[in-house]
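Of the protein chains in this complex, all but one are displayed in their positions.
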Amino acid sequence: MNSFIAFIMGPMVWISVIIFLGGLTFKLVGILGAVRQKEPYIYSYMTLKHSLRSIGAWMIPFFPRSARMSPIYYGISYLFHILLFLVPLFLASHIVLINEAFQISWPALNDSVADGLTAGVIAALIFFVVRRFRVPEVNYLTSAMDYILILVVLLPFLTGFLAYHQWVAYQWITVIHILSGELMLIIIPFSRFSHMLNAPLTRAYMGSEFGQVRQAKDW
Amino acid sequence: MKTKENPMTDTPSSVEKPTDPAIESGLERLTPDRIQQVIQDVLKKETGPRFKAYVETCMHCGLCAEACPYFLSNDRDPQFMPAAKVKNTIWEMLKKNGNVSKDFLRRAVRISHLECNVCKRCSMYCPFGIDIAYMMLLVRRICHKLEITPQYIQDTVNSHSVTLNQMWVKDDEWIDTLQWQEEDARDEFEDLEIPLDKMGADIMYSVIAPEPKFQAGLIYQAATMMHAAGINWTMPSTPGWDNSNMAMYTGDNEISGRIARAFFETAAKLRVKRIVMGECGHAFRSVYDMGNRWNSWVMPPFEVVHALAFYHELLTEGRITIKEKYKKKVTLHDPCNVSRGRGLHDKAREVVNMVCEDFVDMVPNREHNYCCGAGGGVINCGPPYKGERMVNNRVKAEQLAATGAEVLIAPCHNCHSGLEDIVHHYDLKMEIKFLGDLIYETMDKKIYTPGA
Amino acid sequence: MSEKTSWDWETELKEIPFNEWKTHFNWVQAPQVSQNGESIAAVVNLDEMVFSVCVNGQVWEEEYEKIWSLTSVSDSGFAAFVARDEEWTLSVNGQEWTHWCDFIWQMMKSLDGQFLGAAFQTDSEYGVIVNDTPWEDRYENLTGAVMAADGTSAAVVQVVPMPGADVEAFKKGVFSVACNGVPEDRRFLNIWDISFDTAGRQMGYGVRTDRESYGIVQNDTLWKNRFESVWKPEFLDENSLLAPVRINGKWQLYKNDAPFWQNKYDQLWHLTLSPDGKDVAAIVSAPYGRWRVAVNDTVWHVAWDTMISDIYFSQDGSSLAAVYKHKDVWDLAVNQTPWQMAADMVFVPCLSQDGSVVAVVIQKKGQYQLVVNKKTMASGFSFMADPVISADGSKVLLKGIENGIYKRRIIRV
Partner (left out) sequence: MKYSNRFILFLAVLFVAVMTGFYCYAGQDLERLDPWAFESPRRPGAVFSHDDHIFLADDDCSVCHHVYEDGELVSDESSDDLYCSDCHSLKPAPDNPMPLEAAYHNLCRDCHFDRGEGPVLCGECHVKE
């Protein structure tokens, strides 16, 4: 068992990070290359100024009208996305591991705060699931994959939460925690999670079209 | 508000869906092989990373729903939300690799041509800025290639392809109409001219074919303004005078490009410096955004000044002065293609305030205004679909009613016609006017002298 | 133009007071100048619904309800469409044609001025009239009329009736080309851009055979290849027809149904042949949005971002001039060299026989200037017609209005 754990805590981390970063890089290069080849005109309409203007406008909480019209969903989504990065990156246990591997560290969240935020992420995911059922227009669009994707995010957070509290079969929960975290990293480039790369691009393009060509706002 | 007589409670099911002979005979001719081949061809050859990114990026969050007047007007029926329209058309085509049934296509034609105005409002509600209008136009492109485009709009495209104008206006009818308007306008200014083919003029004035066909008075008004403002202008006598472009909306990009080329090359041949166009939205989109691109013009080779911006220029430069402001309470409809499409909404408001005493805004407004429900080629699909158009735009009627205005300014032809139908159907007791109508009515009819 | 030798190239200045006309008439429309510059003409209003044409201060004898399309024809004459009692005809130097119709438009003239033609409509039937001889057959619709140097005329005509909004009938093809009024057998959905060869015997044109297939017809024969779109074809010689065609979203030049140029462009149009038939030039976009001139499939190294409106060869084919717009200003480039005039407008350039002299009228801040080989020769004019260069290339004829006076000036290069 220890050698298995050694593998998932060692090489497997490398593998998943490489797939995650490499996959996204490969994807980005692929998109940019394909645009050059198939839709080169797109570059004619992109400007840095309007790309950033649009991305910026959509980052300001409740600034776009769309956000103000669905404040609960938008607010929860907004926090969810922040926590999605914040909690794992500033979790003491993760920082300890990184520090031991690379001798770099940064301030960690207080454990009970982190615990609460993790519960928040889990709650947000449950909210997403409930929303997919309860709101007819969202339900209409929902496919099985949407739930699978939620599950993929839920798993590392839920197991992390359980592992911290050591309520259940600790070893197994932690192994699942590590594996599901790695799984999430690995599938990001190959699933709609790749919106972490695509969304800024589509936003930048639309922002440029609206800002540069149409001289209008897109929020 | 719940009685049967009240049109506000119409639902889509209460409106009879017409059968369109062009769609039906088109479907009849299709074979499964042909369907699959056309869809695969379009998806493979004519789409790229942009479409792929849109499909891969949509998280099915449903925020676009709130953007769509069809969704809001149909009691939030999910199938009218923008993403659902994509799901029920191009996603399915993609998923099934083009292997879709005729019934599916019949529905796809309707969704893309009659249940979406390609107004792009939804791309302002999608956090990722996904361009759903683009995907609806892609569906229309497929329908065009499968030859199942609705009859009436196809006929206008046929007209474009033959005459380079939208309404089968013949070359002589066009010139004759201009000369007739010129003659009439001489009652007001005895030396008024509509200069035809005047080389080197500052401005080429262009209109859409429905003006000479049905609303020649608008040309009269424009000529009066040009003359009073002392503009060195001209109108072309040759095809290329019509800036409208329905081919852009049926996905007949080749004809669309041909129309835009003729338009700009007419301006080039006449050696004019700028092009001013009448109060039309889709025509602006055609020459400012779409037709030019097909021809490899990144941006239009001539500055294209929409009437709204031109009025603004005439009034702020004092070339036209308002004698007495318009008294009635007015409201302003922001057409998608010049507000969301060109950011002219603020100039429009300034013009309205210069011309009218009592202006009340609609809510929402500017880029967020609700679509007229007629644009994007929807009204051009013809009278058979008028009934459902009324139902599909109830939210607009509610928005109009809430202003309490007596006069509705609609500075776009499609909006104008669509809103006229809405106002009648919902019995809103509003007069609908072009901005030019009001300027013509209130302006001082004297000739501008520089420095005076 | 051999006539040019008979023109007066000696008198340095001739003047005609033009603005003075405004005191004689209610109003004077935009002036037209004859080719040899000896006369200036304008449509003038004499009374309510009474118009005539004033040439060098002399008014045509006849008066009309309406006059339009005043055009210079031959060396010193003018033609215009004129209406009386709601009937139209063409008047050449005040001489009306004998045939009158319900409407007449699209003035066509042969280079030597021997032939004048127009499209006409009578009783909602359409045809073409050349030198006062109308087609015998009339059609319910007619577009894109053209006339060859020898007076042969052709147009796209509707040969099958089609009820309103009948998209099924349209699909079958209701249009054909009529040459001298006689229609060809084959019908198409669309026909555009009829080209004649220099002799006026052969015709080439673009067609649409079904909703998404385009082709080229060369002397009654439809090319076998189908394309996504086509632009106006041109005859290289009587046996070779060139046409820009669109394949997989890119444009390529074809000759006689086979690739002629190898390169594919984002745009390729305005096919222009050198008069000796040796060189083929076109306006191309390569890559997207970068406009260049291509000569024999080789692009100029200079590219512009807005538009190239037209290109012109000198008679001997040695020089090629392009009128273009870049970053909001107009300019002229000759043999890849931009003149950098930053003009508000550049009109049609005139190239000397040997290509060594290029003269062009430009507009800057509302004033007209004459520029010859990059040098401004005259400015401050309120109007200028396109210049002419003498046959030996030593002199340029300026035709313009300065301080209200029309001036015909000879400028030595």
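Letters are used for the chains, namely A, B and C, taken in the order the chains are written, and counting of residues starts over at 1 for each.
In the analysis below, a contact is a pair of C-beta atoms (placed from the backbone, for glycine too) under 8 Å apart; a residue touches a chain by one contact, two chains touch by 3 or more.
Computed from a prediction, not measured in an experiment: that's the story for all the values here.
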Checklist entry - Among the chains present, which touch the one that was left out? => result A
Checklist outcome for this item: Checked against the full complex, the residue among A:F26, A:F85, A:W167 or A:F190 that touches the missing chain is A:W167
Item to check | Contact partner of the left-out chain, one of A:K27, A:R53 or A:R132 | outcome: A:R132
Checklist entry - From the list A:A57, A:A92, A:L183 or A:M196, which touches the chain that is not on show? => result A:A92
Next on the checklist: Could you pull out which residues of chain A are in touch with the chain that's been left out?
Outcome noted: 2-3, 5-6, 9, 92-93, 96, 99-100, 103, 111, 129, 132-133, 139, 142, 144, 147, 151, 158, 162-171, 173-175
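One rule holds in what follows: only the chains that are shown with their structure count from here on.
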Checklist entry - Is the way these chains touch best called a line, a ring, a star, complete, or other? => result complete
Item to check | A-C compared against B-C, more contacting pairs | outcome: B-C
Checklist outcome for this item: Taking each chain's mean CA coordinate, chain A and chain C are separated, in whole Å, by 61
Next on the checklist: Show the residues in chain A shared as contacts by 2 or more other chains, in ascending order.
Outcome noted: 41, 44
Item to check | chain C residues counted as touching two or more neighbouring chains | outcome: 288-289
Item to check | Touching residues on chain C, where the partner in the complex is chain A | outcome: 287-289
Item to check | Residues of chain C touching chain B in the complex | outcome: 26-27, 29-30, 45, 48-49, 66, 68-69, 102-106, 119, 121, 126, 141-143, 164-168, 170-171, 175, 189-190, 192, 208, 211-212, 214, 228-229, 246, 248-249, 266-267, 269, 285, 288-289, 305-307, 309-310, 325, 344-345, 347, 363, 383
Checklist entry - Which chain A residues qualify as touching chain C in the complex? => result 40-41, 44
